[in-house]
Structure formats: structure tokens, C-alpha cells
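My questions will all concern the structure given below.
A protein chain is absent from this complex, but the other protein chains hold their places.
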Amino acid sequence: MTHHITAMLNAHPGGIGSEDKQMLATCIAACLQCAQTCTACADSCLAENTVADLTRCIRTDLDCADICTVTGAVLTRQTGDSSAIARSMLEACRTACAVCAAECEKHAHMHEHCRLCAEACRRCEDACTELLESLS
Amino acid sequence: MTHHITAMLNAHPGGIGSEDKQMLATCIAACLQCAQTCTACADSCLAENTVADLTRCIRTDLDCADICTVTGAVLTRQTGDSSAIARSMLEACRTACAVCAAECEKHAHMHEHCRLCAEACRRCEDACTELLESLS
Amino acid sequence: MTHHITAMLNAHPGGIGSEDKQMLATCIAACLQCAQTCTACADSCLAENTVADLTRCIRTDLDCADICTVTGAVLTRQTGDSSAIARSMLEACRTACAVCAAECEKHAHMHEHCRLCAEACRRCEDACTELLESLS
Partner (left out) sequence: MTHHITAMLNAHPGGIGSEDKQMLATCIAACLQCAQTCTACADSCLAENTVADLTRCIRTDLDCADICTVTGAVLTRQTGDSSAIARSMLEACRTACAVCAAECEKHAHMHEHCRLCAEACRRCEDACTELLESLS
């Protein structure tokens, strides 16, 4: 995934610096992977016999999936200067990933999908934090 | 729209306070209307002969549409306590609306779609600000 | 909502026929309202004590919400001729609304949110059908 994202950043007429490009591609890939994982985790939670104990997890998964998808799209757009928008979405995404990871970690010993989802959330949280620091 | 949103909030088993409900429904409606207006404005800009002068407007429209759609969904979800996520999305949405409104206002004297879009963005920015203040 | 959608269609430089415009605005509004209602119904189902009996309803709500949101966006875009895309999305949206309405109707006597959601799905299904017939 990161390979394809980098190829598209390279093909962009706007000229993005090569150092930034690597970090940017990593963050976009982390967002899209986290979104897919959260969607899958919410659906797996729905299919568990213990779904009644997992409603908070499903809700944060749904929020996190939506927010990661949009963060990936906002970061993909390089035309025009909207660093204020990118920064505020990275902050929202970092928050959503942290909340969702903390929730999934509670169920990680019981459900492999929660364990994998917590990992994807932490990776995305880290990627957002790193990109945010490079922007400031 | 607000009427339908309120009816669904009333039907929610979670029990949302009635004062909050009005402000919440107003903000959800403002987000969804702003998202649709930004999608329409981006498409109208694309169809203008002067599209080359409107690329920054199209980009902010696309970001704002995505962010408003997701903010509307996050605010609609009341199960579980994720006020940190809601707050960070409201901040991102307020930022996106402010940036998009400022950009559309530059073209409002030339293009009715930009004038209407700037208005929708300002309404949504105000609704997010008001809801944020009530949450803190 | 329909009023704002129509105002944006009127402001589009592409020139959309006025009869089509009314039907188009109605369908876009029905899609966006159905999307919001399905998101709210999924979340209300999650908050019910009987959530284990509502997992199929939550799943169709989530699918239907996503599909209606995208159908509303595709229909809003008038630049370029992509009637094949619009037609296939209207068909997918009609299908999703019919499946979701049938599922929600099973729970409508128990849960007001399911009753309202079934109504929104049927309205959207009808609007998609009517628009599809006008396009062929």
C-alpha cells in the first residue's frame, strides 16, 4: 500500500519534498489500514455471543474508522495550502485512535480482532503524532 | 432535516437531555447540509470556465465535505462515552468550515454557489462552536 | 434540506433541466436523510438491552448509511456525463434501502427508531426508483 501511495505522491505535479513524502505515505497507509481494521473489528464484535459487552468497542470502532478514512483523504490532497485543516484532522485522528486502542486493549485477551485492532490504532496514532510534529 | 434528526434522538434508548438535544440536532443538520453544499460547490467550480482560478476552493470544499459528513456521523452516535472524540472532531470541523468559508467568500461576488457555500460553512462553524462551548 | 439542495442545483453553471432538478433534489435529500437515520438507528440498536437480537439490523443500517451517503454525493455531481455510474449507484441504493427497510420493519413494533428508519428507507427507495425511471 505504502508503495502505491508513494508512487502517486511522486506523480503529483505539486512537488512534495522527498523526506516529507516518506512520512506522509506512511501516515496515509496507517490511516487506511486502521480504518479497514476498525470496520472489521466492529463487525466481528457484532458477531460475538458477548456483543452486549462490546457495544462501547463497536461505537469507538465506527468513529475511528470514519475519522481515519477522512484523515487519509485529507492527507492525500496536496493542492492548495490547507495545513490548518490537515493539522486539526491529524489531532482528531490521533485522539480517535488513542480512545479506540484503549477500548480494544480491554478485550484483546479475549478477541484476536480486538488485539489486532488495538495494534492498528496504536500504529496510526504514532504515525499521526510523528507527522504532526514534523508540521509544527 | 432537523425535525427528523430530533425524532431519532428522541427514540434513542440512551436518554439525551432535552436542551442538549436541540443544540445537537441543529449541529448535525448544519454538518450534513454543509457537506452537501461543499460537494455541490466543488462540482460547480469544476464546471466553471475559470476552473483554473478555483482549484484551492475545490480542494477546501472536498476536505470540508468529508469532515462535515464524518462529524455529523460521530455526533449522531450517542452510545458509549466518547466525548474526547466528539470534541476533537468538532474542532476539526470548525477549522475546516472556517478555512472553506474564507476561501468561498473570495469568489462569492462572482459565483452564487460559492456565496451559498460560504454561508453554509459559517452556519456549520457557528453550530460547532456553540456545541463545543456547551460540552466544556 | 431540499430547498438548499435546489438552490445549489440552480447555481450550477452546467444547466440542469428544471423538471429533473426537483426530482433530483428530492432524491439527494432522501439519501442524506436516510443515511443519518440509519446511522442513528444502528447506534440506538447498540444501546438496547436486546442488542444481541439486533445485530443483523445494525449491519444493514451500517451498509445502508454508507451507500446512501455516497449516492447523495454522486447525484450531487453534475459535471461530466457519468450516467452509468449514477444509474448503478441508484440501483445499489434502492437495494440497500429495500433490505434495510425489511429488516427494520421486523423490529418496528418494538423500537420507534426502527419504525422511523424503515420509513426513511422506504422513502429513499421510492425516490431512487422514481429517478431511475426518469433516467432510462
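The first chain written gets the first letter, and so on, giving A, B and C; residue counts start at 1 in each chain.
Everything that follows uses one rule, which is that contacts are C-beta pairs under 8 Å (C-beta built on N, C-alpha and C of every residue); 3 or more make two chains touch, one makes a residue touch a chain.
Predicted model, so just to flag it, every value in this text is computed and none were measured.
Trainee: Touching the hidden chain in the full complex, which residues of chain A are there? Just list them.
Mentor: Spelled out for chain A, the touching residues are 1, 4-5, 7-14, 28-29, 32-33, 36-37, 39-41, 43-44, 46-48, 65, 69, 72-73, 76-79, 111-113, 116-117, 120.
Trainee: What does the interface between chain C and the hidden chain look like in terms of residue numbers?
Mentor: 55-56, 59-60, 62-64, 66-67, 69-70, 73-74, 77, 79-82, 84-85, 88-89, 91-92, 95-96, 99
Trainee: Residue by residue, what part of chain B touches the chain that was omitted?
Mentor: So the residues of chain B touching the missing chain come out as 42-43, 46-47, 49, 51-52, 55, 58-59, 62.
To be clear about the criterion, only the chains that are shown with their structure count from here on.
Trainee: Counting residue numbers used by both copies over all numbers at the interface, does the chain A-chain C contact come out same (over half shared) or different (under half)?
Mentor: Mostly the same residues form this interface, as more than half of the numbers used are common to both chains.
Trainee: I'd like to verify one number: the distance from the centre of chain B to the centre of chain C, where each centre is the average of its C-alpha atoms, in whole angstrom.
Mentor: From the centre of chain B to the centre of chain C is 19 Å.
Trainee: Between chain A and chain C, tell me the centre distance in angstrom, where each centre is the average of that chain's C-alpha atoms.
Mentor: Spacing between the chain centres: roughly 27 Å.
Trainee: Hey, what residues on chain C touch two or more of the other chains?
Mentor: 43, 46-47
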